[in-house]
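First the structure, in the form of structure tokens, and then the observations on it.
Below is a slice of the complex: some chains, not all, each in place.
Letters A, B and C mark the chains in the order given here, with residues in each chain numbered from 1 onward.
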Amino acid sequence: MEAGNQLSFKERLNKIIFEADTPSGKAFDIILIVSIVISVLVVMLDSVSSYRAVYGDWFFKIEWVITILFTFEYILRLTTAERSRGYIFSFYGFVDLLSFLPTYLSLLIPGTQFFLVIRILRVLRVFRVLKFTRYIVEADQLRNALASSRRKIIIFVYTVITITVIVGSLMHVIEGPENGFTSIPRGIYWAIVTLTTVGYGDISPQTNLGQMVSAIIMILGYGIIAIPTGIFTAEFSRVNRDKQTTKTCPHCSKEGHDSDAEYCKYCGGKLNPE
Amino acid sequence: MEAGNQLSFKERLNKIIFEADTPSGKAFDIILIVSIVISVLVVMLDSVSSYRAVYGDWFFKIEWVITILFTFEYILRLTTAERSRGYIFSFYGFVDLLSFLPTYLSLLIPGTQFFLVIRILRVLRVFRVLKFTRYIVEADQLRNALASSRRKIIIFVYTVITITVIVGSLMHVIEGPENGFTSIPRGIYWAIVTLTTVGYGDISPQTNLGQMVSAIIMILGYGIIAIPTGIFTAEFSRVNRDKQTTKTCPHCSKEGHDSDAEYCKYCGGKLNPE
Amino acid sequence: MEAGNQLSFKERLNKIIFEADTPSGKAFDIILIVSIVISVLVVMLDSVSSYRAVYGDWFFKIEWVITILFTFEYILRLTTAERSRGYIFSFYGFVDLLSFLPTYLSLLIPGTQFFLVIRILRVLRVFRVLKFTRYIVEADQLRNALASSRRKIIIFVYTVITITVIVGSLMHVIEGPENGFTSIPRGIYWAIVTLTTVGYGDISPQTNLGQMVSAIIMILGYGIIAIPTGIFTAEFSRVNRDKQTTKTCPHCSKEGHDSDAEYCKYCGGKLNPE
């Protein structure tokens, strides 16, 4: 009986931690999100020297409370997960580990600021909680549209990189080191800043010819933003439209029929009218 | 008889103030918009020290004329509104109150510049007037499209924030305080300036690694603008399309008629007028 | 006979000047475009002091040759136009007049640089020549899409202005004159620079609160670009789709039928199959 109880306890824990459709599951998620937000804010504010000087002790205490909480949560997830090895090596398993490990390591290896910054990755943990909610459908739609326009976007990005490499090298020759274009990589950096319409102004062309070339690349950059937008919009419209077909074939059980379909496109069987 | 007259007077006032389809209602709206525009311009120009030095007296006089006008209008709205309590606690009731209250309060509590700036919210009052006009259909379409893409946009914004938090922290470590990345919040501010392609240039990466990371985030920011655009375009196209296909042919029951169609394009039968 | 000859000469001139489907009409257009481009380049280069010092005499000569040419062209258009009064007061009649008048006026009223700059409006004359060509269909499509999304774009622009007015005033209070936000109009200028993602960096927030507010407005500006894009894309898709219906009703001669229409939607008559 005890073993049975323990198992059902484990199952119940599993439900609370990994699902969100029970009251205690929801409560767990809310506590988790609040802890994540607080801990991320503490990491941020701790990096501001004036705040650290005043509230440093508080940040330190909150950090340890949250670290212990996250450690406890990690152990819980580990023990209740159906395949604990699968959890450890999953993306979120890794993110969970990184959310408390740096704090312990900072005791052993002091002074490593980079270690502490890793804790900011806790911000990724919120996405896991969203996974349970009804946001998952919309997130999937976005992911599908991105996935199916993947290859076109790769072509686009490679074209953008090629343009910036060529223009960056050209501007290195035209403007020269005296105007800030000290090397080809610096020229490429400038070309990316310009083509993406960011335009810091830390490096800007001074010669007439340089300004002419950059005018062309600006108009180009301004115009070709249309390309990824067009690609994604077209794919997303399709995904969005396709979504509305929830019919299932009564003969072969396949889904994905158009809204005007009367017969299954896979087996030719008559579909039920909606 | 007198009470009856008074009631009809209130009704008539109500029509003038809250509707726009009578000549006096339109005149009221035009006077209101002109007053709003003048008063907002006065608030703006009054903040320019050189103008205030010269025209300060005029600004003061115009401000009081308009404040009294708005006060009078508020009392009118309050008395003629069918549910005056509903009006007071509505969004526009609040905006109307804020359009004259700060001027009176500035007499009691002098020197509070912030109080005077609240008057700029008068600019919101123009939207109420637009509510009566034929712009309402188009505004509704925009609102519907935004509302139905709400969740996808929340996911997008949260993803953008996550990216900027992680990249901002990373850049704080890479570039360090000596290049302006004094803290993680400052790094996040820089990441937002960069990802959104604003690019002030008040903080810009100086190290090679920092410039490489920012080049990646620029291309990312340049590309992912496609996502909200795609989401909104798809939803708006759907809303736009749905608007025009509501008629059904009474003869062949087919749909998809243009809004100006008088006869069915499939069977030639007369369509019912809308 | 002579009058008849003269009339036919006028008609022929009219054809050459106002149309483009004859060889001499095309030749006229090409000469015109070349003259416009040269004259605009001369106006531009003449404004560069180093070029003016060296080539000033040449610029002066070319300018007068082109001015006389344009004067002659104007007289020709005036005499050959069917309604010369209509031509004078048309948009292009005005642009044509401004393309040579400033040069003559500069003889009478010397030193008025603004007068000379008006000549740059010659650049608009190229559009008239395009009017004759096959670009007209595409230009019309763009114009139609813009016209039918006009009201939605007005709502959008008014919303953008409202946001910038409110945020600009807020930042004037938060940042104050010491950080460059010297007045509300200056704050609004900054807000427009930021919301439109231009980001000069001539004014940029220095306080923590100011940077937080501007981060929000940047993400807002980055996202709401989706709105005009969505509006125009949806309208343009519709215009683009509708374009493919070149059927004319044989009964009522009306156009604008959908590609799947079998009966006229205006009179119910049977359409001819394509």
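In this section, a residue touches a chain if its C-beta (ideal position, glycine included) is under 8 Å from a C-beta of that chain, and two chains touch if they have at least 3 such contacts.
Here the structure is a predicted model, which is why all the values come from computation and not from measurement.
Taking the 3 displayed chains as part of a homomeric complex, how many copies does that complex include in this file?
4
The working rule: only the chains that are shown with their structure count from here on.
Ranking chain pairs by how many C-beta pairs touch, which one is first?
The largest set of C-beta contacts joins the chains B-C.
Distance-wise, how many Å sit between the C-alpha centres of chain A and chain C, to the nearest whole number?
Here chain A and chain C have centroids separated by 42 Å.
CA centre of chain A versus CA centre of chain B: separation in Å?
30
Enumerate the residues of chain B that touch no fewer than two other chains.
156, 161, 185, 188, 197-201, 221, 225, 229, 231, 233, 235, 237, in rising order.
For chain C, which residues are in contact with chain B within the complex?
Of all residues in chain C, those touching chain B are 151-152, 154-156, 158, 161-162, 165-166, 169-170, 172-173, 182-185, 188, 194, 197-201, 204, 208, 211, 214-215, 218-219, 221-223, 225-227, 229-231, 233-235, 237-238, 257-258, 260-270.
State the interface residues of chain B toward chain C in the complex, per the touch definition above.
40, 43-45, 47-49, 113-114, 117, 120-121, 123-124, 126-127, 130, 134-135, 138-139, 141-142, 145-146, 153, 156-157, 160-161, 185-186, 188-189, 192-193, 195-202, 221, 225, 228-229, 231-233, 235-237, 240, 256-258, 260-270
Spell out the residues on chain A that touch chain C in their complex, using ranges where they run on.
197-201, 229, 233
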